[in-house]
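Below: the structure, in structure tokens.
Removed: one protein chain of the complex. Kept in place: all other protein chains.
Chain naming follows the written order as A, B and C, and within any one chain the residues start at number 1.
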Amino acid sequence: MDKIKIGLFGFGKTGRIVAQEIMQDKRVDFAWVVRRSKSSNHKYASRLLGYEHDATPIFSADRTGEDFFKSHPVDIIIDFSGPLGYKSYEGAPRLGIKIISAISKLEQPAIDVLKSYSEHSAVLYSPNITLGVNFLLVASQVLQSIAPKADIEIIEEHFRDKRGVSGTALKIANILGLENTRHVNSVRVGGIVGRHEVIFGLPNQTIRLVHESISRGAFGQGALFAAKWLYDKPPGFYSMEGIISDMFKQNIPVY
Amino acid sequence: MDKIKIGLFGFGKTGRIVAQEIMQDKRVDFAWVVRRSKSSNHKYASRLLGYEHDATPIFSADRTGEDFFKSHPVDIIIDFSGPLGYKSYEGAPRLGIKIISAISKLEQPAIDVLKSYSEHSAVLYSPNITLGVNFLLVASQVLQSIAPKADIEIIEEHFRDKRGVSGTALKIANILGLENTRHVNSVRVGGIVGRHEVIFGLPNQTIRLVHESISRGAFGQGALFAAKWLYDKPPGFYSMEGIISDMFKQNIPVY
Amino acid sequence: MDKIKIGLFGFGKTGRIVAQEIMQDKRVDFAWVVRRSKSSNHKYASRLLGYEHDATPIFSADRTGEDFFKSHPVDIIIDFSGPLGYKSYEGAPRLGIKIISAISKLEQPAIDVLKSYSEHSAVLYSPNITLGVNFLLVASQVLQSIAPKADIEIIEEHFRDKRGVSGTALKIANILGLENTRHVNSVRVGGIVGRHEVIFGLPNQTIRLVHESISRGAFGQGALFAAKWLYDKPPGFYSMEGIISDMFKQNIPVY
Partner (left out) sequence: MDKIKIGLFGFGKTGRIVAQEIMQDKRVDFAWVVRRSKSSNHKYASRLLGYEHDATPIFSADRTGEDFFKSHPVDIIIDFSGPLGYKSYEGAPRLGIKIISAISKLEQPAIDVLKSYSEHSAVLYSPNITLGVNFLLVASQVLQSIAPKADIEIIEEHFRDKRGVSGTALKIANILGLENTRHVNSVRVGGIVGRHEVIFGLPNQTIRLVHESISRGAFGQGALFAAKWLYDKPPGFYSMEGIISDMFKQNIPVY
């Protein structure tokens, strides 16, 4: 099987951890990283990630015109840069390069641009690209359909300084038709990385779906999972929830 | 919508609680109960369940020949009696009466007889008919398909005196291809009614699917759920897992 | 060791379950029950609890003048009756009979009367007399003292129809100096009997103290625990928290 050639936009706090995950995946050829900062003395992502060899060159964002993607072709761009990063790879989809955007808070105009890209190539957008959270989203909806009378409550726990209600909890509440202010309980204590629990209460039994984050590496693994899925897909606009939903359908055991 | 006419076999510890659930369901006409014991002074299940009116007569198991089902027709028989109870309603399927057997430890010959019944009418057999446990079974399989590299462990907790490993935990382990002795952890303490937890561990995230039993009423609710589903089904052999699996397919949100 | 002779006030929903627990305790001689209702056909609590012999006569509340306690002496009265039940055993403390009141919502004037009783005999009052909740109360305070910088949140889960925030959760919040409205999270779903979780969050670790109720029998066991403790105590006003706190001191392992 051919290796998937991947380029990464973004090399900040999350970007680096994602890069680490991409570098360790043997099914992937990690072609390059594009970052905003010009000041890096290092030319190779491998060095900045603690490896003792040169691999995966780093380029500055201001050098990525259309020619860049021709001279440095990849199968898929993974974007963990920022809300405006999508502008930097405007030329790529027309060359058949697929896009995975995992920017957490994208404005609607940016999403619309991504959708326009999807006329030329497969584009996946997911504000939370972890496998587990998307499983929670889909499984919760299925359980709600099966047990429509169940009472549902969400508990989300995060570190003390996290502001506002978790976007993931809001999304789960929204998709289940729950009123946020009444049914999402936010716990802010100490250093909890992230925990989401969806509780389904029936008169004689309780079902709990729980997702616990250990580290940001989950984003990298989610992106790689998405990349392998997206690899042979036709142009179109996809989401991680859609993939999981799709796999639900394919993998449901038949009796 | 027509009410579903139901007859119940079995009026022991679980049978009574199931009867209570059936009696409270407004979509159901609870026609009769058949119990083994002849010594009951009471003629109506309603009285034994604490109601102050006469409803749902009780018959003795030795009076249920083929004529019984002709003179006391129902849509569905729910069986919570015992391992040999299936013999008592041998004549029913040929009259088009559907069968739900929720006997927990049925031998293969008995299952084969149930299968022969299913040539004439819809027959559902499920050793654990609760909604939650079956959701756990199906959702666990789906998650395993999505995340095949996840490590999986099962923790089952029950009251101090419960002997042996929980049959439900063994079934989950078996269906996920886990070695029982290594991956099922049994906790026996105090009066815990029943708790099953399936833990999926990935390098950066953990997903937990948890089912907690509150009371045996869950069996009644599961049986009623199955009854409503089975009501308009053609002859065939069904299972609760199959229903849940089926509902997964129908209810998966499409994006 | 002599058996403790106990009389019970109250034979309602909780009272009966408490009576069941008292009847099963071999260190206890269960002398009588006093209930409000006069209409009982049965003269013995044993019969109403499903036993096939006569034991523990039932008396009507309007027949318990001072003479009653002289002619039917006990060591301890356990009160699960109601907010005005304390009036019925006004004469008992002067006879040296100890009192355990487990009424959940007692007004201050009633508490004051109980305190006046405690000049003559040992009186224990506890609105939640379960061992576990009181352990949670004391252990939470100790942990807060040890880790004063920990963020603390409380999650309480109960059945759908329970109104208002759990009194136990409010008490824990109050005793830890937490603002109720911000730090107590109430989950109301299905048929959860009762679950309290106190979460202590530190930057690098989280500690959770969890109490799960299985049945009301916990009240009976708490009352019996209190009775054995109170048996040889001098006149004074005691609480279940005080007992637990006391046992903490006596039982702390010395290194």
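The criterion applied here is as follows: contacts are C-beta pairs under 8 Å (C-beta built on N, C-alpha and C of every residue); 3 or more make two chains touch, one makes a residue touch a chain.
What you see is a predicted model; the values in this text were computed from it and never measured.
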item: Visible chains in contact with the missing one; value: A, B, C
item: Residue, one of A:33, A:192, A:210 or A:243, that touches the chain absent here; value: A:192
item: Options A:23, A:95, A:111 or A:214, residue touching the unrepresented chain; value: A:214
item: Residues of chain A in contact with the chain not shown; value: 190-193, 214-215
item: Hidden partner chain, residues of chain C it touches; value: 130-132, 135-136, 138-139, 141-143, 145-147, 175, 202-218, 221, 239, 241-242, 244-245, 247-255
item: Touch residues of chain B, complete complex, unshown partner; value: 150-153, 155, 157, 159-160, 185-192, 199-206
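Heads up, the rule we're going with is that only the chains that are shown with their structure count from here on.
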item: Rounded Å distance between chain B and chain C, as computed from the means of their C-alpha atoms; value: 38
item: Mean-CA-position distance for chain B and chain A (Å); value: 40
item: Junction residues of chain B, two or more chains touched; value: 214-215
